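Questions regarding the structure given below will be posed in turn.
Here the complex is missing a single protein chain, while all its other protein chains stay put.
Presenting chain A:
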Amino acid sequence: MFKKALLLGLISGILAGIAGIVYARIYYKINEADFSKIVGTIRILASSLFGGVLAAIGYTVADKLLKAKGEIVFNLLFTLLSFASLLLPIGFKLPLDMQTPELFPGMVIPMHFFPALGWYTLKPLFIKK
């Protein structure tokens, strides 16, 4: 189970990272707000992968401990944690030489949902119950 969950976590993490990078590029083109010094390509990819791996561990633990209810609890927690993580970009302080910090949450907030979105989308392909 863990191998399948880990593979799902890794692939959904990579896809979430790619989606994040594409979104950051589009956001920059639309708003002329460049936050690449703070949230660069590697950081987007690494944090998305981290989210995917964390989800894989969480899913495996929930499945082992809670059996049939494990998936329900895991999905709820994953979504709740994704929402809770929004506090980070909202409270984040950018270096003072960076322009338009008010546009920063708008770029980062959607990215916080990409790992969960990737996981929920790809899960039926990897874990069938």
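Going forward, a contact is a pair of C-beta atoms (placed from the backbone, for glycine too) under 8 Å apart; a residue touches a chain by one contact, two chains touch by 3 or more; residues count from 1.
Throughout what follows, contacts and distances are computed from a predicted model.
J.: Can you tell which of "Peptidase", "Cobalamin biosynthesis protein CbiM", "Polyisoprenoid-binding protein" or "Beta-carotene 15,15'-monooxygenase" UniProt lists for the chain that's not drawn?
T.: "Polyisoprenoid-binding protein"
J.: Which of these, A:Tyr27, A:Tyr59, A:Phe74 or A:Phe104, touches the one chain of the complex that we don't see?
T.: Final answer for the missing-chain contact: A:Phe104.
J.: For chain A, which residues lie in contact with the unshown chain of the complex?
T.: 90-96, 98, 100-105
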